[in-house]
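The full complex has more chains than appear here; those shown keep their coordinates.
The first chain written gets the first letter, and so on, giving A, B and C; residue counts start at 1 in each chain.
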């Protein structure tokens, strides 16, 4: 580490949210500082994040994998250096009564989707392809980011959503009787059918060439923060409080989390296996469920759900097959030009591999 | 009596000041075929009186009747020519004069014809397609007079119709007015500042006092008709003019 | 009068008219040159601002496959219908409010709320009530377009001199006649200014509606192009929107020029 911390801006998408907990943990627990960075976070739309990284306005950004392929096909020389989400977070949500687990059943159904862009559209395309369907076999409805409302009012049979978030919201509505006849929702995640490259950390080629050491430190710090989040979600939630103002923060809930975080760090000192840690999360969830209402728990539950999408034996590694699958999907969508995208340039595992 | 003013009175009230008594109380009776000239000091309420008779202004006290019925709104029989020309700036002279006919639903060729036929009398022959901003003060006033003439009203309310006109044009137009009236005897109530004009034209000259305008004198002009400009040098005429002038100079009663 | 045209005066007028008509084109040309200069000098990364040629080729491609036209037609339809509805309501309510000032106080919370609530807040309602087709966008357009028309109609009609009102009353003009022959022409300059604002806001209304949920339309195109990092196509779509807005604006400006011809006469 350097003596003088380096100011570094990381561009995230969306708005401050518990799903960005690893970054909050990185800041609050000092992982970034240890690596010599004073990190600040900004939230922008995905294309903006990518373009600003591409032109060197910021060194680090987080976007989903397909953006990297699309952008590279349009001369943005960015490199994906850390696969944050091991599983593609998009999936289909529908009424459990309407069993769509056989994707062939999708034929002639009305599927809601934010619009023909972004991760949800790639996800849908991949799902359809897997089921030997095409877009013309179903009714696509561009409903914007209004899936719970539109779904619950019965305007679509299923909706393409982020599986860590919306199904939970819809289930809550269903529990409250506000979701029509729907009693319980079911999801089919894209990840269960195809392995697509998902959200991860990007840098520009120029940065990779100029200062690989700094990138190495950043990737290392983020990997630590991510692992810490996966290992101790209660502590991660506490770290998020400073960054996400609207998180539920009733005293009793925070006290419970505080206690859980402490217990978890004791538990972690026993060096449990990944499976044991996963079990501890389930246990914690169950334990909290008996004390707090779903409203209070919602954001924490989302964090737990999301952690499942992050967890892996080795964090950050992305493999060519998932890039290829994404590339093929995009090609099928007609989003790529004639000139092929060299996928091996799109990502690099060198920094992940060099950790430790 | 066609028009009767019953203890008519008017005060203007502004939002943040005391009511301003502007007119009356004044009572007056006007016969169906009378030509009345109203004279009085500037600001004494002449325009106010005319606007009340036109049904444009509700008096503060008293009332006006036309053929026995109180006037509460403008009537078809009564036309008013305002002190200002009030032409519509986006209409040509011809369309300004033809406006009342247009509102009455007359088709374009016919109303244009009627308006056009009037232009020579008004001395506006070459200006039918001119816009109001292109007119001189007197020309605008003549166009406004034309707008009253096309209405062929039973009662003419004229608020200083010749104020912006030179002596000659003025004479020409007043004689025109007398000629028009000679055919079908309408009621005319005309405000003027010109004593000679008042005596030359009127059957009666009504003199108002300083604001609030009360009746100071009601002078019958018993000169023979038809009247001609040479009357101006007639001794009866001069005597009547002097009487009017004397009445104006009187303090309010 | 037309028969007595003075031939000496014609060339000057002729030249001025052409100058007026060509002026916007001159500015556009200048901007393109400037843009090329920025691109050539590399002042802004081509990623963010591609050179004119790249945009021109994107344009010709989008024109050739008919996609641009299709999207533009959708947006234009939403704009025009929304404009008609919004302006219609704006004029009517504006007229009524101008006549009954208390109504302004009564309705202002409602009207201002309508104008200032961001679309994301009621996007679900829009999608649910009006679906994902053009109707929702027509509504957003109508809403945003309504307000400038309304306030300018109110201001225009209130600016009327009471002496002219008296004239029309004395002529026993009907309400409609008073509106048609007095209030409308008198308020027209101000109403047309409102329409200028409305006509450019119409594009925003339609496009923002399309951002929420749409398959067709320039808003959908811009989002799609942006999500594919096709900056030239983003610029093509944006320029198409500007073209639509400019066309509408010019139309209003032309109407203004025609209708207010009498005003130019007095500037000798």
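Convention: contacts are C-beta pairs under 8 Å (C-beta built on N, C-alpha and C of every residue); 3 or more make two chains touch, one makes a residue touch a chain.
In this text, all values refer to a predicted model and were calculated from it rather than measured experimentally.
In this file the complete complex is built from protein chains present as A x1, B x2, C x2, though only one of each kind is pictured.
One rule holds in what follows: only the chains that are shown with their structure count from here on.
Between chain A and chain C the centroid-to-centroid distance comes to 41 Å (mean Cα coordinates, whole Å). Each chain gets one centre point, the mean of its Cα atoms, and the points for chain A and chain B are 86 Å apart. For chain C, the set of residues touching two or more other chains is empty. Chain A contributes residues 46-47, 50-51, 54-55, 67, 70-71, 73-76, 114-118, 140-146, 149-150, 153, 155, 335 to its touches with chain C in the complex. Of all residues in chain B, only 51, 54-56, 73-76, 79-80, 82, 84, 86, 88-91, 99-100, 102-103, 129, 131, 133-134, 151 touch chain C in the complex they form.
Across the complex, chain B is touched by residues 1, 163-164, 166-167, 169-173, 177, 181-182, 185-186, 260, 262, 265-266 of chain C.
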